Each structure stands twice: as C-alpha cells, then as structure tokens.
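With one protein chain withheld, the remaining protein chains of the complex are depicted in position.
Here is chain A:
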Amino acid sequence: MSTVSATLKTAPAGNASALLLVLKLRTFIALIAVTLFFALMAPNFVSVANAVIISKHVAINAILAIGMTYVILTGGIDLSVGSIVGLTGMVAGGLLVHGIPLPMLGVIVYPNVIEVVLISLLVGTAIGAINGLLVTKLGVAPFIATLGTLYVARGAALLLSGGATFSNLVGRPELENQGFPVIGSGTVLGVPVSVIILIIMALVAAYVAQRTPFGRKVYAVGGNERAAALSGVRVDRVKIAVYMISGFCAAVVGLIVSSQLVASHPASGNTFELNAIAAAVLGGTSLSGGRGLIGGTIIGAFVIGVLSDGLVMMGVSEFWQMVIKGLVIIAAVVLDQLQRRLAANTRQG
C-alpha cells in the first residue's frame, strides 16, 4: 500500500489496463504528439522536403542506437560509438584522398569505393571486437572499457591527419574511386540512401533480435547471465558479438556522415553516443539489460529527431533545446517506471 500505487489502485480495473496500454505505447504517442505540435506551431514543418531532412538526421542517430540497443540488452553500454564514427570517417576519407602507400613497391594503391566502404566497416567492427574482448576476457566493466576506446579511437582519428580535415571526397576518374557521396546524398525514388540503409538495418536487427537464437541469447544474457551460461549459452561470444554489431553500426554512420559532408573531420561524431543511448532509453530499453525492442529504439530516435529539428524551426534557442531534450528523457524514464509498477500491480491484483 505504498503511496504511488495506492492512488492507482483506486482506479477501476478497466481504467488501469487502459492506462497501461497508453503507457506502453507512450513513445509512439509522444512521437505523434510532438509531430502534431510542430505541425501547428512551426510554419513549413509539414512538407516533403522537411520530412526528408528530418529522416536523414534521424537515420544517423537511429543506426547508432540499433547497435547500442543490442549492447544495452546484454546489460552493457558502448560509449565509444561517437569516436568510431569519427575514426571510420577518417579512414574512408584518407583512403579516398591519399590511398594506401606501399613504400617498398614505390606505389600508392587507391581502393575503389566498395573497398573503402568494406575497409571502414571492418575497422569499426574490429574496434567493437576489442571492446568485447576487454569486457569479457579481461573483465573490464563495459562503461570503462568503452570509455577507454572512446579516447583511443578519437586520438587515432586525429593522428590519421594530424588533426586536419580530408575534404572533397568525390574521388578522381583516373583513380576509379568516384561515387562516395552517393551514400550520404543519393536518393532512390526520392528516398535518401541513408534512410534506406536505416530501414534495412532496422528490419534485419529487429528480426535477429526477435526471431533468431542469437537474439534470444542476447535477451537471456541481459536477463540472467548465469542462467544463460548454465543453459549452454556462450555468454562471452554473445557479448563480443553485440559490441561488434555496435562498432559496425558506428562505422556505417561514419561513412554516411563523411559522405554527406563530402569531407571527413576527426572531431565528427563527438557525443553521438549520448543521443544513441537516449534513443534506446526513450524507446523503452532498460539499462539493466534484458528488456527493450529495436522498434522502440527507432521510434525513440524519431522523437529526438523531430524534437530537435522542430525546435530549430520554431527558432528556440540551442540552450533551451538542450533543457527540453533532457526533460523529455527524464519523463520517458519516469513513465517507464510508472508502467512497470502499474503492470506489477495489475498482476498482483
């Protein structure tokens, strides 16, 4: 008969379950509410052009948040994704502009765009693997391990160019490495390529999480690691895999960002990890692991994206934007707790 539940208890059962449904769908409702709000308040908010811009912004955060969700589902966290975005962008930029010099042969090899993409993805995934190995084999807490790689990867990105930007990443015909900007700026039937990448990745990620043995194991590790291990789940492998997924997602974003700007800057991706965590949490992912859905995360990323762009269009100052974003995140977590208590209550009677 604690105070919070006492007030809930007085509501008839029908109301309680309706309230529960509203709370369950809260992120989705929030998305609709935020969109309606800006549609009314901000001129030109509802337009195809704006929808394209917002979805391109959202794609970047949402792709990172997909990887982040996997990591959080196992009870971990990945703070290094922002730095991986910067580093993989620099790797791609460096390969396009300077190629791979092979001094003993006296030649410089210029990989084509496909190869550049594959190498960058490999770098991101490898950093993820290092995170995973640190967490599992060396027993470093995920927060610390990925905080370390956050610094290392950012430093490496700066070292690659001595802090300078690789610009004009269009490639050269004689080197046969043109076409890189398509990733960030191309469209298919009017839909930006980056948004198509997001849609594919989200579908695959949701499928893997819900319908494959691997996904099941991810949830199991987050729910009760020991039980998972005793059920024959190779916990270490699952954990290494989720950090690799997160590193891969970050590399995809690194490519998209540098392609969009047609330049790679070593500082790009700074603090992206916070937005990714925010999207996952807004979408209902529990930071203690074992609970959350890819779909929720995507909606969470849209809430953040619509909110940011809408506030900009309304001319709200950047400072207020931060305050509002913070409040929304706190509100999300409070509602999450409320939902859980209510669910527990209806369960007990």
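Heads up, the rule we're going with is that a residue touches a chain if its C-beta (ideal position, glycine included) is under 8 Å from a C-beta of that chain, and two chains touch if they have at least 3 such contacts; residues count from 1.
We adopt the following convention: contacts and distances are computed from a predicted model.
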Name under which UniProt lists the unshown chain, selected from "Fumarate reductase subunit C", "Erythritol transport system ATP-binding protein", "Tryptophan synthase beta chain" or "succinate dehydrogenase": "Erythritol transport system ATP-binding protein"
Residue touching the undisplayed chain, where the options are A:His98, A:Arg172 or A:Arg211: A:Arg211
Which of A:Met68, A:Val233 or A:Ile294 contacts the chain that the document leaves out: A:Val233
Among A:Leu95, A:Val113, A:Ala220 or A:Ala279, the residue in touch with the chain that has been omitted: A:Ala220
On chain A, residues whose C-beta touches the chain left out of the figure: 1-2, 5-6, 9, 211-214, 216-217, 219-220, 222-224, 226-234, 290-291, 345-349
